[in-house]
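Heads up, one of the protein chains got dropped from this complex, but the rest are sitting where they should.
Entry: subunit A
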Amino acid sequence: MNLPASHLGKSIIALSVALALTACTKEPASQQTSAEAEVAAEHVKNEAVAEVSNPFFAEYDTPFQVPPFNKIKDEHYMPAFEKGMKDHLAEIDAIVNNEAAPTFANTIEELERTGDLLVKVQRVFFNLAGSNTNPELQKLQRELSPILSAHYDKINLNDGLFERIEAVYQARDGLGLNAEQLKFLEDTRKDFVRSGALMTEEQKAKITEINSELSQLTTQYGQNLLAETNGFELILDKSDLDGLSDGVIQAAASTAQQKMDAAETDEDKAKYKDKYVFTPHRSSMYPFLTESSRRDLREQLYKSYVMRGDNNNEFDNKTVAAQIAKLRAERAKVMGYETHAHFVLEERMVNTPEGVYDLLMQLWKPALERAKREVADMQAVVNAEGHEFEVAAWDWWQYAEKVRKEKYDLDEASLKPYLSLDNVLKGVFDTSNKLWGLTFVELHDIDTYHPDARVWEVKDKDGSHLGIFIGDYFTRSNKRGGAWMSSFKGQSNLDGVERPVVVNVCNFPGPVGDAPALLSFENVTTLFHEFGHALHGLLTNVTYGSMSGTSGPRDFTEFPAQILEHWAAEPAILKTFATHYETGEPIPDALIGKLLKASKFNQGFANTEYLAASLLDMDWHTLTAEDELQDAGEFEKASMAKIGLINEIAPRYRSTYFSHIFAGGYAAGYYSYVHSAVLDSDGFAAFKETGNVFDPELAQKLRTHIYEKGSTEDAMTLYKKFRGREPQIEALLKVRGLDGSAD
């Protein structure tokens, strides 16, 4: 179900069927015969059995400490979480109650050692809840979230703990700490401070009150949005399907069928009989907007989408959004920040609102100009077709597609035979080999959580073990949509050398018939991207696990992932791995040419809608506590008028359905994507400048200063060490065709 969407758009979730995997073999009776366990067994037999045979309670006796997936069963999680939390609190208490004066070693480093069991079970649980879930895990997830947040609150609010940290912090200059230790101390302390450790009781009470209101509002925001998205359906007759392809029609028919099955009354069932249903879900809407030649219906569906949460009904999100923004501003004030954006950005690479605005506005002008050119291109097609109307927002997909066919025609189907999963993996492995000498050996005898999850041992240039890479590429019905990287084991050098176990999870279509799994180029980009995150997790080499791998600021951590995408699109590299799965012939130059040209298609639109949303996000979160409660409709209108957004494009998310910032964690952070994109384009340009995309010296710098460092140094410092200067936007404009090259 992958739909081609903009650069940001990724696969659609296949929310369907699933059943718990029953593949786990029955756990053999434990060999542990400790007297304690036996005594316990007599008293509380069940618990003791669970304790003895629970794989989380012993060190994993597997190669490379990959979790023993075949031994872990659903009933092992809860006891492990419970014991993990109990142990964690006891370990914290031991630090607080230590009679010795606070030192870096007995406080900061000791804190780093706490919570091992909890982390161990969390890693497995949350990974599997996303990639291989079942009803039991879903239930556990709901139960665990309040329990876990209460648990971490206890630690965050531990005054005794903060006192010790603060004592170490105040004495930091005389402790002889190295740079990594000093940053670790500062980060740890800062997190406590940002959590309110230095606030008065009165301030704390105020914050608690605001937070409680905010949590209700964000929940309500999400629920309203869900109701609004599910609340509209475009029910069509066979005669309304002009222009739609068979696949789209089939999907709409099956949506109608599902609705009919779900309907309770006969009357409701009759409504969907022999009909075709489209909804404001992107997976349903985009194909319709692209293909339907019924302009009136396109308008209806499009408006239902952009008006979500803005219908002045019980699910209206305008006031909710405004209240959330207002409360965040008030909270920022209590905590001593000018606005919420100041508070958030303090920890980011671009660390001021001015910096973000500056970045966004530099890109805004070329993006908007390009978008206007795209409108003109589309209007020309409209006119040529003999229509009289002016291109409107709901025409965009339809006419952009027509322009695409005419100007950038690339047949995805002709590309796929060159992009078998195994070839692409070879491509990404070869790339890492040429850059850093890494080698990958597939291991077939390690148990994973699903037979589609493959395991490789990653070795460094000198043959030493770097870590384990798990690649879980195919979509399945109990896997969350999208693509991500995570880890089952972290990296640390604190007490001996711990090498990581990282995982990439994607949703590529599996093989059909006898052909191998074939990817689209968008899939290839995703694979390289996630692999870039994986390398960040694999090459990392720091003392404190908390600072390893992808732990840096969000507007920086996408950089190591996104830069790798550039190698995937490099013609010379494509030719080495993109070989036809039947004939073995390398991809033809003409096809590469088309592919690269197509990557600049519709970038005016994609960038404009994205930047508009990013600016809207910033506008909401640079309100001060003194500003009045806004009318969200007016506020958004003014905000968009200020930057001159054209009517043909809406912000990627309007205020009433901007879940990232009002229900998720992206407030004053939606800009991060483009910031990382500036870095990756600028960073890759450095390789191009040397004339060798595998330039050894530069590759080594990239490894030493970026992939290995985690968050042990300030992100901008790291970037400058790699690049030799601060990032510039010109390379990004070129990559996206916003420099005039797409015309």
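We take it that a residue touches a chain if its C-beta (ideal position, glycine included) is under 8 Å from a C-beta of that chain, and two chains touch if they have at least 3 such contacts; residues count from 1.
One rule holds in what follows: contacts and distances are computed from a predicted model.
**Q** There's a gap in the complex where one chain should be. From "ABC transporter permease", "NADH-quinone oxidoreductase subunit C", "HupE/UreJ family protein" or "2-oxoisovalerate dehydrogenase subunit beta", what does UniProt name that chain?
**A** Its record in UniProt gives the absent chain the protein name "HupE/UreJ family protein".
**Q** Pick from A:181, A:486 or A:681: which residue touches the chain that isn't shown?
**A** Missing-chain contact among the listed residues: A:486.
**Q** Decide which residue listed in A:275, A:326 or A:454 touches the omitted chain of the complex.
**A** Final answer for the missing-chain contact: A:454.
**Q** Which listed residue (A:75, A:153, A:242 or A:634) would be found touching the missing chain in the intact complex?
**A** Considering the complete complex, A:153 is the one touching the chain left out.
**Q** Looking beyond the chains shown, say which of A:127, A:339 or A:579 touches the absent one.
**A** Only one of A:127, A:339 or A:579 touches the chain omitted from view, namely A:127.
**Q** Identify the residue among A:71, A:275 or A:328 that touches the chain left out of the display.
**A** Final answer for the missing-chain contact: A:328.
**Q** Which of these touches the unseen chain: A:467, A:549, A:604 or A:737?
**A** Of these options, the touching residue for the absent chain is A:549.
**Q** Since one chain isn't shown, list which residues of subunit A touch it in the complete complex.
**A** 5, 8-13, 15-21, 23, 111-112, 114-115, 119, 122-123, 126-127, 129-131, 133-135, 138, 141-142, 145-146, 148-149, 152-153, 155-157, 161, 165, 187-188, 190-192, 194-197, 204, 207-208, 210-211, 214-216, 218-219, 222-223, 225-226, 229-230, 281-283, 328, 331, 335, 343-344, 347, 442, 444-445, 450-452, 454, 474, 476-478, 480-487, 490, 505, 510-511, 530, 533, 536-537, 545-551, 554, 557-558, 561, 653, 659-660, 663-667, 673, 711
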